[in-house]
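For this view, one protein chain was removed and the others were kept in their places.
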Amino acid sequence: MHFFSDNNAPAAPAVLAAIEAANAGMALAYGADEWSERLDECFSRYFDTPVRAFAVATGTAANALSLATLVPPYGEIFAGEQAHVLRDECGAVELQSAGARLTRLPAPAGLLPATELAQWLADHPVSLHSPQPAAVSITQASECGTVYQPRQIGELSEVCRQHGLVLHMDGARFANALATLGLAPAELTWRCGVDVLSFGATKNGAIGAEAVVFFDPERARDFELRRKRAAHLLSKMRYLSAQLLCCLEQPFFLQNAVRANHLAARIGASAGARLLYPVQANAVFLAFRPGEKQALRERGFGFYDWGPPRGDAGRFVVSWNQDEADVAALCEALAAWS
Amino acid sequence: MHFFSDNNAPAAPAVLAAIEAANAGMALAYGADEWSERLDECFSRYFDTPVRAFAVATGTAANALSLATLVPPYGEIFAGEQAHVLRDECGAVELQSAGARLTRLPAPAGLLPATELAQWLADHPVSLHSPQPAAVSITQASECGTVYQPRQIGELSEVCRQHGLVLHMDGARFANALATLGLAPAELTWRCGVDVLSFGATKNGAIGAEAVVFFDPERARDFELRRKRAAHLLSKMRYLSAQLLCCLEQPFFLQNAVRANHLAARIGASAGARLLYPVQANAVFLAFRPGEKQALRERGFGFYDWGPPRGDAGRFVVSWNQDEADVAALCEALAAWS
Amino acid sequence: MHFFSDNNAPAAPAVLAAIEAANAGMALAYGADEWSERLDECFSRYFDTPVRAFAVATGTAANALSLATLVPPYGEIFAGEQAHVLRDECGAVELQSAGARLTRLPAPAGLLPATELAQWLADHPVSLHSPQPAAVSITQASECGTVYQPRQIGELSEVCRQHGLVLHMDGARFANALATLGLAPAELTWRCGVDVLSFGATKNGAIGAEAVVFFDPERARDFELRRKRAAHLLSKMRYLSAQLLCCLEQPFFLQNAVRANHLAARIGASAGARLLYPVQANAVFLAFRPGEKQALRERGFGFYDWGPPRGDAGRFVVSWNQDEADVAALCEALAAWS
Partner (left out) sequence: MHFFSDNNAPAAPAVLAAIEAANAGMALAYGADEWSERLDECFSRYFDTPVRAFAVATGTAANALSLATLVPPYGEIFAGEQAHVLRDECGAVELQSAGARLTRLPAPAGLLPATELAQWLADHPVSLHSPQPAAVSITQASECGTVYQPRQIGELSEVCRQHGLVLHMDGARFANALATLGLAPAELTWRCGVDVLSFGATKNGAIGAEAVVFFDPERARDFELRRKRAAHLLSKMRYLSAQLLCCLEQPFFLQNAVRANHLAARIGASAGARLLYPVQANAVFLAFRPGEKQALRERGFGFYDWGPPRGDAGRFVVSWNQDEADVAALCEALAAWS
C-alpha cells in the first residue's frame, strides 16, 4: 500500500498509446516534428489565450529554465518556505539563472500570503548592493496539498506588478488544483496574473513530460537557447510532445486528478485531529501520536516522513492509479485510532 | 528518402516493449527502482570491469555533466574542431562546468591526433594566468563518420596522463564504432585509457536514453548531485533505465548499428571521388558538383548541408530503420554521376 | 558631522606612507613582489599559527572567494539575517561559487546563535534533492555593532564540525572586535574553530585592502586560481600587500579601532532607551521618536536609516578619524532628549 509519491505511479494507458502512435516513421528532430509543432496551438486552446509552450522532461527543468529566462543573475526570487524550488531541486534555479538568490518567506500550509511578500519588500530597501527582486514562485497545488484561490493569486500578482516582479507558478500538480477548484485553466493562471507556468504531466499519468507555458509570448525570448544549453532539448522530442498533447486533449488527465483528489479527501475525512493541513489536492499530511507511524508501516503502509527526521508527521500521496482498497485500509486504520 | 539524421528515426520495437514492461505498478522514483538499480551491474558486465553508470535523457547532458564532474570551472577542455561539444551544444559544457574553456584543435576527418594535443600543450605553458588544462573530449564514432582505432585512443591517453588530463569519449554513436571495429566495448574504452564515456542509445533505437559511464568509480564523486541540480534526474527514471538495459542486453542494438554501417558503406562505395571522409560508421559526407545537391533534393533525397552554408558538401546519415530502397536509390543516383 | 559609514573615512597616514615606500623601482607583478611574499609570514605571526593569506581589494571579494573555495556549487551557506554576504553583496557569493545557496537564519542583534543553526539542521534533512549544507558565515564585529564572544564562536564551530560545515568569519571590522574583546587575534579565530577569515583593513584606515586568511593552509587549495579568474589578482599587488603589512605591524591599526569603539560607546551611553543593540564596536543603532531623525539631520548629523525605509531607526558609524567634537555634539543632542 504505496503512498510515497505520485512520482512512483506508472504511466496512464493513454500516454503509452500516444507514445506508440508517435513511433511511426521518420520525424524531424529537436522539436520540428508534427507533435511538437502543435504544442503552442494546443496549449493556447487549453488556456484560451495565445501562449508559447515548450516541452521538457522534468518539473525541475521547467521551474529552473522558466525562472532563469525571466530573472537576471543578480535577481532575487521569493518563494514559500516549503517550495520545491527551494528545498528539492538541489540548486537548479541557481544553476540555470547563474546564481539568482532564492529568498524564502513564511507560507502557512504551503501558501504564500501576499501580505508576507508585501511586508518583505517594504522592509528591505533595494539598492545597488542588494539582490534585485525579480520574481515570485508559487506552487499550485502546493507542497502541503493545499490550493491557492484565484483571489489569492491575484493579490500576489498585484504586489508583483507594483514592484516589477514576475509571477511564476510551479504546476507540478496543476491538474489536481484544477480538479479541486473546478475552474478553467485560464482562471487560475493568466487571468489572475500568472506570467509563466510549469505545467506538470508526469505526476498525473505521463512517463516524463512537463511544459513551460509563457502567457506573454514576448517573455519566451531566449527560452529555446536556454533549454538547449541546459541539455533539455531532446532530439526525439516527438515522444515528449505526444505525451503532453494527449494529456491536454483527452479526458483521462483531469479524471485522474479528480479521482486522486477524491481518494485523498476520504483519507482526510478519516484523519480527524491528526490532519495538519486542509486536504485540497491529492496529498494528506498527518501528525501522529508516538508509535503510530511505526504501526502503520508494520501494517504495510508506505509513506514518507514529513518535516524533521524522527518527527511525528507523515505525508500520504494518492496516485492517479491508487487502488481504492489501499485507501479504504488506510481510512479504516486511521478511524480506529480516533 | 530521409537521410537527415539518425535522431529522426523512431524507437526500435524492443525499446518500446521494454518501456511497456516497465509500466507495471508502483516503483520508487528518482532512480531507486529495480531497473535503475541494475544499471551499474549491467554496464559493468558490458564493459567487463566495475563501473558506475548513470542514465540521462540526452547526449548533451551526458557530455556536459560528465565533463563538469571532472573539470574545475577554470579548467580547459580540448576537442577536435568538429566536436559536438564545441559546435552543437550551445554552451552546455560551459553551463554545467561553470565556465570551463573549450579549446578546439585540428582534427582531420573528425579525429584528433595525439600529436596535435601534445603540440598544443608543449606550445602553451600553464601558469596561474592561463586556463588549466583538464580534459580531452573525443567523439567515437566521430562527427565525420570516422572511427578511432584503439591505438589512436591509447596515444591520446598517454598524452593525457603525462599532463594530468582526463579523457572523455562522446559515444553518441558508440554502437556504430563497436560495429565497425568488431571489438569488445572494453577494447575501445578503458583498456585504451578512456576515463568516462557518454554512451548513446537514442540515435540507435532508443526513445531518449544515454548513460554516463565512469570507468573509475571514484571519479563519479558528485555526479549524482550535479545531475539532480541540472534537472536531469528524472522522477520516473525506470523508463530511461529500462531503455538502456534492453539496449545492452538484447542483440538488436548492435545489429541496428551493423546494419546502418553496412548501408552507409554501400553509399560510400557508390560515391567515388565525391567522398569527403572514409565511411567507417553510419554517415557519409560528399562533396558535390554545382547543381547536384539541388538535383538530389528534387528527386526526394533529404539531407543536410555539411560545412559552410551554400557550400558544396552534404551529409547523409543512415538510420537504424532506414529503408534499403532509399539506400539503393541514392547509390544509383550517385553511381550515375560517376 | 558624518556618521554614515567607516567606508567614507580617508586612509591613515601610515597607510599612505607605506604605499609611497612601496613605490620604489621595479617589482615583480601579480604577487611575486617582496611585500606580497611576506604576507604569509606576517599573518602567521599575527595569528600565532601557520596560515595562508591572500590580499584582495574588497571585503566582498574576500567573502565570496573564500566561501567559493570551500563550498561546492550545490552547497548551502548559513548566515544571520543581517549578514553582509546576504544583503549587501548583490549576489557575489553566488557568482563566485557558481550558485551556492545562502540561507538566512535568525540572528538577534546580529549574532547567529548556535542553537538556531543546530535547529535548522535538525529540521531539514539532507538528501540528493536538497542543497548540501557546506558552510556558516558569521560577521565579527557584526552588522549590528555587536561582538561574538569566543565561547559563542566555539559553539557554532561545534555544530559545524558535527555536520561537516566550514566556519567562515567576515571580519570587515575584525579590528573593532579585537579592540572590544582585548584578546589576541588567535583567540577569536582558529582557537575557537574559525576555518577562514576575511580580514578587513579598509574600514579601519587602509585605502582598499583586505585579506583572506586560511587557518588550514590545505584549504587554500585553488584560491589563487579563483582569485585570478575573479580579476582580483592585481598586477601591482605590492600596493595592496604593503597596506596590509603596515596594518598588521604598526600600532595605529589597533589604536584606530580602540578609539572608534570608545567614541561609539560614548554615543551609546548618551542614547538611553533609544539604543537598539549593545554598543560593542564602532557603530550605534538607535530607534527614534517621530521627528527626531529629521531634527538631527537638520542640525547637520549625517547617518543612514536602519531597517525599513521610512522606519524610525538610524545607524551611526564612528570612523577611525572621527572628530571628537562630532561625537560630543551628537551625545549632547541625544542626552537633551532623554
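Chains here go by letter, A, B and C, matching the order in which they are written, and residues are numbered from 1 within each.
One rule holds in what follows: a contact is a pair of C-beta atoms (placed from the backbone, for glycine too) under 8 Å apart; a residue touches a chain by one contact, two chains touch by 3 or more.
Note that the structure is a prediction, hence the values are computed from the model and not measured.
Residue-wise, the contact with the chain that is not shown comes from B:A98, picked out of B:A98, B:A177 or B:L248. Only one of C:P125, C:G154, C:G208 or C:P278 touches the absent chain when the whole complex is considered: C:G208. Touching the chain that is not shown, out of C:A61, C:A100, C:A220 or C:L330: C:A61 (per the contact rule at the top). Here one chain is not drawn; of C:H2, C:R219 or C:H262, the residue touching it is C:H2. Counting over the whole complex, chain B has residues 73-74, 87-91, 94-95, 97-104, 122-125, 128-132, 307-309 touching the chain that is not drawn. Contact residues of chain A toward the unshown chain are 30, 72-74, 98-99, 128-129, 132, 222, 224-226, 228-229, 233. Think of the hidden chain as still there; on chain C it touches residues 2, 4-5, 7-11, 16, 19-20, 22-30, 56-61, 64-65, 89-92, 95-96, 202-203, 207-208, 225, 228-236, 239-240, 319.
We adopt the following convention: only the chains that are shown with their structure count from here on.
Comparing per-chain C-alpha centres with the mean over every protein C-alpha atom, the closest match is chain A.
When each chain is reduced to the average of its Cα atoms, B sits farthest from chain C. Averaged C-alpha coordinates give centres for chain B and chain C that are 50 Å from one another.
Distance between chain centres (mean CA atoms), chain A to chain B: 34 Å.
Centre to centre, using the average C-alpha position, chain A and chain C are separated by 41 Å. Across the assembly, chain A contributes residues 89-91, 95 that each touch 2 or more other chains.
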